[in-house]
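Removed from the display is one protein chain of the complex; every other protein chain stays in position.
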Amino acid sequence: MAEVKFDAASRIYPGTEEPAVNKLNLDIGDGELLVLVGPSGSGKSTALRMLAGLEFVNDGSIFINDKDVTLAPPQDRDIAMVFQNYALYPQMTVASNMAFALKQQGVSKEDRMARVKEAAKILDLEPFLDRKPKNLSGGQRQRVAMGRAIVREPQVFLMDEPLSNLDAKLRVQTRTELADLQARLGVTTVYVTHDQVEAMTMGHRVAVLNFGVLQQVDAPRTLYSAPANKFVAGFIGSPAMNLLAASDVGGRAGIGGVQVPLSDAVAAAAGAHPARELTVGVRPEHLQLGSEGIPGEAIVVEELGSESFVHVRIDHLGESTTIVVRDEGETDVRRGDNVSVGFNGPVHLFGPDDQRISG
Amino acid sequence: MSGSNTGPVVGERKLGGYLLSALAWFVGFLFFFPVFWMVLSGFKTEADANGPPKLFFEPTTEQFAEVTNDTTGLLSAGEAFSNSFWAVAISTVLVMLLAIPAAYALSIKPVDKWRDVLFFFISTKFLPIVAAILPLWIIARELNLLNTRLILIILYTAMNLPLAVWMLRSFFSEVPRELIEAAQIDGTNLRGQITSVILPIVAPGLAATALLCVIFAWNEFFLAVQLNPIEGSTVPIWVTGNVSTRGNFLAKLSAASTLATLPVIIAGWLAQKRMIRGLAMGAIK
Partner (left out) sequence: MTAATSNAPSREEQVKALQKREARRRRLPLLPALIFTILITQIPFVMSLYYSFTDWTVTPPSPRTWTGISNYTDAFTNSFFREAAVTSIVMTVSSVLLSVILGTGVALLLDRKFFGQGFVRTLIITPFLVMPVVAGLVWKNQMFSAAFGVINWLLEAVGLEAVEFASKYPRWSIVAVLVWQWTPFMMLIILAGLQGQPASVLEAAKVDGATPRATFFQITLPHLRPYLELGVLLGSIYLIQVFDHIVVMTGGGPGSTNVPYFVNQRSIGGGWRFGSASAFSILVVIATIFIATFGLRVLSGLLEGEEP
């Protein structure tokens, strides 16, 4: 069981200027499943590979259980990794694949077989132990990759988009199984994905990266309800939060000609800046169509069955802008209807530095 | 209009296809004919071979018996074949032993200047061997290596090493990086990575490379004739020994040629698919 700590760790690839991971600080608790999420190229894989020892750490340190492993080679870190394309040894059977690391450690043959059998049982792989990876389905291969990790009983699991090669339905199912397995084994896990649904459903905590910089690390719920900055606000949530430069309505932040509702504390904190320098963020589900509010015209109506999303064109800061509003499943709104958008939930405010303004 | 055209067009295509197939067969026989003729002549009597070309005759194995038993020349068939076998086998094994780690160091965990090193290897193939033969001969004489198998083993290794490094490097770079990383995390060292992960994956390429080394070494004539004219010489020299300035020799020469080329031809036939892959993938990813 292990704790992991990134201490201002940076990685600059040779021949590049900008760090791929920039002064990352992260504390991961024992048994925790931490998800690293961010857009493509944000440095998630790099951060994970730094922890694995596959990527040189140019600056800062990495600790596993208070032991500085910054310069240790991968085999000395007691970690196991699941790769996106699984990286199964093609010429070995499933059983040999799973037993390979144990063999390197000099574990006796009986012990190896016992541990492989046990892992195979957990993962429903028993019928396939003698097959070669090429004769397995994608989902089975994924489980073999998992099996290879768990037989080692490592300190830390590292997973780099382990589900991205599965089809959508299998991905959802495996996601749940994986989270459940991790909870049962209680092994500290760092999980990389660019899929925010995966991040929100699986992570005990989620760390959001952008351009190699850590934006926020928090429980999924906090990430959703109190995004630390504009990037996180826009990245988490689907459809994305409406983010608009605020208009000045009577000295307060507004959208169109309408003041946004703010708690007194936030309003007071925001008062330090002129309203026109603020950014207003409001999620589609915290807006509603009604008889009063911001006037606009419905231009797209997306009906998803249980809910629908209405894209409303409004007049804002002298230009026409579109905001997305959530409505009930069987909505009466039609394209071209004139509607009014009102508020029915929290509104987020971001300062000129893009950081959240909280009360 | 266009609909009514399809019939004849398909017909023409079919006919064209047959013609092309026939052409391919014809070209195949054309290329193979000299080899066929050589083998055929080996079964003729000298009288049949030294005359107008004959397709039908009474076959005899007498020439094969004669060339293999003949001990009048300097080099007997038995000696030539055993010299060739050992020189080819040992040099090919040495090439592989040297080239595999080198290819690893040029692809999977590359040294800083891997491009330069690779260029150096391949550039040595540009150096004409004839420009080096004199010093090689002098060195071999000084070290008492003239007319020994050892000198051929050393030089055949040097001769095939660049090509082997070049081909193997590209095979190695086809091995997915994640596999090596997985092996590393699983705790393997360099030897473990090569033997349990890389080699099984690149086995076809390895076979193609080794085969090419065997072909070039088995067929090598220049070094063998210059450095081992008296002893320790190889099959190509034995073949030329059957050319005689007096009397008829074509049937005997054909029999000897057949015996000399057969091992490599059969090996090449068996491994041709791998060789195609190996040659092309070996160079172009």
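Here the chain labels run A and B in written order, and each chain numbers its own residues starting at 1.
Here, a contact is a pair of C-beta atoms (placed from the backbone, for glycine too) under 8 Å apart; a residue touches a chain by one contact, two chains touch by 3 or more.
Worth saying up front: this structure is predicted, and the values here are computed from it rather than measured.
Undergrad: I'd like to know which visible chains would be in contact with the absent chain if the whole complex were considered.
TA: A, B
Undergrad: Taking the entire complex into account, which one of B:Gly28, B:Gly78 or B:Pro200 touches the absent chain?
TA: Counting the whole complex, the residue in contact with the absent chain is B:Gly28.
Undergrad: Among B:Ile90, B:Ile108 or B:Val197, which one is in touch with the chain left out?
TA: B:Ile108
Undergrad: Touching the absent chain: which residues on chain B qualify?
TA: Against the left-out chain, chain B lists 17, 20-21, 23-25, 27-29, 31-35, 37-38, 41, 49-53, 98-99, 101-102, 104-112, 114-115, 117-139, 154-155, 157-158, 161-162, 165, 173, 190, 215, 218-219, 221-222, 225-226, 235-236, 239-240, 243, 250, 253-254, 257, 260-261, 264-265, 267-269, 272, 275-277, 279-281, 283-285.
Undergrad: By the contact criterion defined above, which parts of chain A meet the unshown chain? Give residue numbers in ascending order.
TA: Residues in contact with the chain left out: 71.
Here is the rule we go by: only the chains that are shown with their structure count from here on.
Undergrad: If you average the CA atoms of chain A and of chain B, how far apart do the two points sit, in angstrom?
TA: A distance of 56 Å separates the two centres.
Undergrad: Once bound in the complex, which stretches of chain A touch chain B?
TA: Against chain B, the touching part of chain A is residues 52-54, 73-75, 79-81, 83-85, 87, 89-91, 100-101, 104-105, 148, 152.
Undergrad: Would you pull the chain B residues touching chain A in the complex into a rising list?
TA: Of all residues in chain B, those touching chain A are 176, 178-179, 181-188, 192, 196-197, 200-201.
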